[in-house]
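The complex appears here without one of its protein chains, the remainder shown in place.
Chains here go by letter, A, B and C, matching the order in which they are written, and residues are numbered from 1 within each.
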Amino acid sequence: MILRKIRSEGLSHNSYFIADSGDAAVIDPRRDCQVYLDLASSSASRITSVFETHRNEDYVSGSLELSGRTGAAVYHGAALDFSFGRPVSEGDRFRIGRLELAVLETPGHTRESISLVMRDLSVSPDPLVIFTGDALFAGDVGRTDLFGPEKAEWAAGTLYDALHGKVLPLGDGVIVCPAHGAGSVCGGEIADLELSTIGFERAHNPCFQLDRESFIARKKSEHHYTPPYFSTMERLNRAGPPVISHIPRPDPLDPQGLEEKKRTGAQVLDTRSPEAFGGGHIPGSISLWRDGIPSLAGCVLSYDRPVVIVDDFDPRPDPVVKRLVRLGYDAIGGYLAGGFPAWSRSGRAVGRLETWSVATLREALEKERFILLDVRDQKNRETTGFVMGSRHIYVGELVSRLAEIPKDKKVVVYCDAGFKGSLAASLLLAAGFAKVANVIGGFSGWKAAGYPIEGKVTG
Amino acid sequence: MILRKIRSEGLSHNSYFIADSGDAAVIDPRRDCQVYLDLASSSASRITSVFETHRNEDYVSGSLELSGRTGAAVYHGAALDFSFGRPVSEGDRFRIGRLELAVLETPGHTRESISLVMRDLSVSPDPLVIFTGDALFAGDVGRTDLFGPEKAEWAAGTLYDALHGKVLPLGDGVIVCPAHGAGSVCGGEIADLELSTIGFERAHNPCFQLDRESFIARKKSEHHYTPPYFSTMERLNRAGPPVISHIPRPDPLDPQGLEEKKRTGAQVLDTRSPEAFGGGHIPGSISLWRDGIPSLAGCVLSYDRPVVIVDDFDPRPDPVVKRLVRLGYDAIGGYLAGGFPAWSRSGRAVGRLETWSVATLREALEKERFILLDVRDQKNRETTGFVMGSRHIYVGELVSRLAEIPKDKKVVVYCDAGFKGSLAASLLLAAGFAKVANVIGGFSGWKAAGYPIEGKVTG
Amino acid sequence: MILRKIRSEGLSHNSYFIADSGDAAVIDPRRDCQVYLDLASSSASRITSVFETHRNEDYVSGSLELSGRTGAAVYHGAALDFSFGRPVSEGDRFRIGRLELAVLETPGHTRESISLVMRDLSVSPDPLVIFTGDALFAGDVGRTDLFGPEKAEWAAGTLYDALHGKVLPLGDGVIVCPAHGAGSVCGGEIADLELSTIGFERAHNPCFQLDRESFIARKKSEHHYTPPYFSTMERLNRAGPPVISHIPRPDPLDPQGLEEKKRTGAQVLDTRSPEAFGGGHIPGSISLWRDGIPSLAGCVLSYDRPVVIVDDFDPRPDPVVKRLVRLGYDAIGGYLAGGFPAWSRSGRAVGRLETWSVATLREALEKERFILLDVRDQKNRETTGFVMGSRHIYVGELVSRLAEIPKDKKVVVYCDAGFKGSLAASLLLAAGFAKVANVIGGFSGWKAAGYPIEGKVTG
Partner (left out) sequence: MILRKIRSEGLSHNSYFIADSGDAAVIDPRRDCQVYLDLASSSASRITSVFETHRNEDYVSGSLELSGRTGAAVYHGAALDFSFGRPVSEGDRFRIGRLELAVLETPGHTRESISLVMRDLSVSPDPLVIFTGDALFAGDVGRTDLFGPEKAEWAAGTLYDALHGKVLPLGDGVIVCPAHGAGSVCGGEIADLELSTIGFERAHNPCFQLDRESFIARKKSEHHYTPPYFSTMERLNRAGPPVISHIPRPDPLDPQGLEEKKRTGAQVLDTRSPEAFGGGHIPGSISLWRDGIPSLAGCVLSYDRPVVIVDDFDPRPDPVVKRLVRLGYDAIGGYLAGGFPAWSRSGRAVGRLETWSVATLREALEKERFILLDVRDQKNRETTGFVMGSRHIYVGELVSRLAEIPKDKKVVVYCDAGFKGSLAASLLLAAGFAKVANVIGGFSGWKAAGYPIEGKVTG
């Protein structure tokens, strides 16, 4: 038996490769599917089945891509009418060598969510592993708000029933392999565990310490963002995303080439650090660090315009392109060869963004007048508190709420550590705000420095 | 939390790397320790602790090697007086970032065997993982015969008590991380599972289906080989093996160079397939395929003479050297550049070994007279049966039992598939037996072809 | 300026990547074109031009493949009517950053052969490098027999004129970058040099020590084989070969799967060593070691039937597939998982081939009666001599000349070292010859052992 977890950085997405006796399956593959082909080669097996635990809303599914390279069949939960693949239902069983995967319908996160129970029939007919998709994570369960508020109660109850009625009874000794690790947009409280078991979750997952009513209440009270790109992902993943065959290799651009791309509609994505963006940037560019792409690009980049990448000297566009393509941004317009220094060396106009340390903020609060904007997500603000006097707009909603901020005032932005703040500040600059600053170190630095905190939820 | 299993091919040995918050530990490191340094780099952590679950007898410990590169402390069970490292006892606790490792003394395989219980204190004070060393495997437990027959009962009972008294009570949901996977010489029935849990083992491990008395009886009735090199490993691992700093890169040799090495005492190790050894080989060389080295080199190679490697055209000596060095064969005399064809092209004498298919054997049994020698291990012979008329000497004992075979007769050797048979045949040829043949396909082929089998244990 | 030589193993084929200031070109790309994309990435350049120095007859051009991935323009000599790309003529100039490539028509090997003279205009308008394609090699010039005997004189004279009229006048200090290194089928005497210059070739290339008449005489007297697959290559390379996008990953097969493939027409290609093929093989398979594929597969494999690969235990089919695909064998039927031992373990019929050492041959010549067949190429036989009494049929022509060998006699084959002999012997076995042996070590071993040699050309 071979079982490998494949982590996709930034997305906190896990896919799984299992193989036995020359046969292999992949669960929830990502779009850049070379990794599965390599595992198949090294294990002398042939990928014959691809399973999707649910229609993902946070990345483009790699099922068609992988099926195109291998001829594997694609399987989905039957409760959604996909335009490709084959429906599977409760109790369907699949053999991968001596392994068996059995379908458990575990709706709640989405209607067609399934879990897959793996047995090694060469050892025992009892289950050994469960692939839970977005139904159950280490320390959390899937979000149930995607059906809208009117169905929130039904969705939460449905998930409760599936978990308690089907998953927990499998037994404490069953290993849990979820589709996401800590940091995913698909569950707010996912623990930073490499591995878990039903027994461990039963004892320690807060969601399992509640009765049905309390569970539903908890789920209904959760706040999740639904970024605009979710709808694009859902549409693509239902219809079958375009097969690209290769992750594109972005063309190098010189400053003139980049300028032309920009003139003809390209979005300039600056993947450098907040400090570097502060010290100098291409006017109009969007500041979004590499590992923020999976969770935030979908909130701020358009699908209709090509993306041009600006990195530091010694640019590494390939990991950026990979992250973009996983989200369906297939139109990559190139990257600035030589990185930002090539731009400044060309004598072109350079933008700057004030960077404030937390000490600067502290002093300024007593002396200056400005709008202090907290762009962290709401839960973070609620649970850890905030800087006195700060207004709150989540960075993912900033573009649609710009009108709430007066353009003639100085705006100082902070987030957790300075990265999302740089994104927010770049959006403000691009929208014509003239006086903007970003607090590097963010709320983490503020707190570590021992400065006063407001509104913290006790306990 | 980061937890990675590092598999060492051939040995079926698992070591583990765990890290959290910049701190890291390694459990049972192998000697070629670059892999741990790479994991530390990629996880931005520093290896501060190295644990040995027991004094290994089947490979050279990498603890001193790794400690020399990192400054990490080395910890052993207190019940043996090691010449290096520090003793640990029941209940000792170590912090690796937010993780805690607690020592559980689990003797029986060796006196100082320990298990390490891992908790993630950021999640719960309950155990999540147990590193069981050679105390508990997936589907089996450690061998308890190493103390000798007079202590067999005591050792088995001691292991039973540790497993039932300390390990099982940790709870079904705890993940089990043993020091060996299927195929190890340290446990005969290790299952081919990637992962297991206490719950799964409690239910399915045959050793847990027995009461204390039956368990002891089972363990006493097991037959294990104790290859001669075990004593070398034990001595090295207690005293602290030599630190080599780099896996040696073997020098290329031309046929003349190899001949000189041989003349001055080198052992010629032929790592090609049984078919290739049959078709032509250097007279006097030992036929041992690459992945047979970990379990068999210690039975047939001397520690006092350098080893010279012969591979096929396009030789790849590095993985061979790695396997040899893991066993303490540090004196590598070089490898034949260009592989065996360089030898035959030089016009030098070429040895051959008859290769028989199972069909040839079937026919010959009816027509010819020869000694048919089964060189599989005893358990294999007992459980799967054998070819009628075959005598049995395990390949690992053949050198010391050569006198039992008449030199003037033709000897036909078979094993499971042909590899150990080739080793045995090469030993016979080197010992001066003139008429030797090896059955390629071995007993597996014989059985698959539907030929008659003797002595099979029913059920 | 960046200039990189990419060697394709086995083919002795060189392609070149040049880049400057973000612009790049590739000369004579191979079909597995990832290497050029990687070079473009690491040099931050964009491949805009692909040049073919001539329509290759010995491998499938990668121009369309690379153009499909990059959008680069493809350029050919104008004297042949290609179905794709654009014609270039004497004096055409192309800029790659500050580099200039100028076309020099250098026909003779083929009608449309061109060389490309590279200047670094940032340094000097004088030439620095010449890419000579198959017109000029280190120590040899291109073969001129491909037009047929009636045009042999014209072709040789044409090449002479191009070399003396255009190439030599460029000056001694110009570096020569040819399309082939030692071992190519495109020139018999290519020296084993990494680098050469016009000055070095003028002084040391035997072809430059002759006047026009002697040069033509020499070229007319050369003997070259024209393997059957040349015509397929020529057709594909003129029409534009199919774009495959990925080198296929062969599926693993178990013995039963392989048997089915064979039954439905697949060719079984055994890439192991002659010794291994001797010790045991799948009946009917073709013995052709990995690095013999580029020069010999085209003589013995059909383009109409899929190829199934058999390697040793721990099979590595990928490099084999790459070599096959470079020759246009795109239909890969899979490979035997576990290598040949999986076959013998399955109890299926095993073929064997007697392997003789040169000493065995020596003795047998005095005692036995058999047909001794020399399958080396003719030039080799002529220049180094042969074993007394041997008949000669080049291995590449053996299939079409089988009728010349009596089937009822024992046939002993030898070649240079045993590899081509194994191929020839496997063809004989597959054709129904019952008694066949292969001399491992071949003529090299025979000579090294000091045994008598016949027919050696003196000097």
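Just so it is clear, a contact is a pair of C-beta atoms (placed from the backbone, for glycine too) under 8 Å apart; a residue touches a chain by one contact, two chains touch by 3 or more.
Nothing here was measured: the structure is a model prediction, and the numbers come from that model.
Contact with the chain not shown here comes from a single listed residue; of A:Tyr229, A:Phe340 or A:Phe386, that residue is A:Phe340.
Across A:Gly68, A:Gly240, A:Gly280 or A:Pro306, the single residue that touches the chain missing here is A:Gly280.
Across the entire complex, the residue among C:Val174, C:Ala337 or C:Leu365 in touch with the chain not shown is C:Val174. In the complete assembly, the contact with the undisplayed chain comes from C:Gly199, out of C:Pro87, C:Gly199 or C:Gly385.
What subunit B contributes to its contact with the hidden chain is residues 22, 37, 40-41, 44-46, 69, 245-246, 249, 251-252, 254, 315, 318, 337-338.
Summarising the interface, subunit C meets the missing chain with residues 1-3, 120, 122-124, 126, 128-129, 139, 171-175, 191-204.
On the side of subunit A, the interface with the absent chain consists of residues 272-281, 289-291, 312-314, 339-341, 344-350, 352-353, 355, 357-359, 417-419, 440-442, 444-451, using the contact rule stated above.
One rule holds in what follows: only the chains that are shown with their structure count from here on.
Separating the centre of subunit A from that of subunit C, both taken as means of CA atoms, is a distance of 49 Å.
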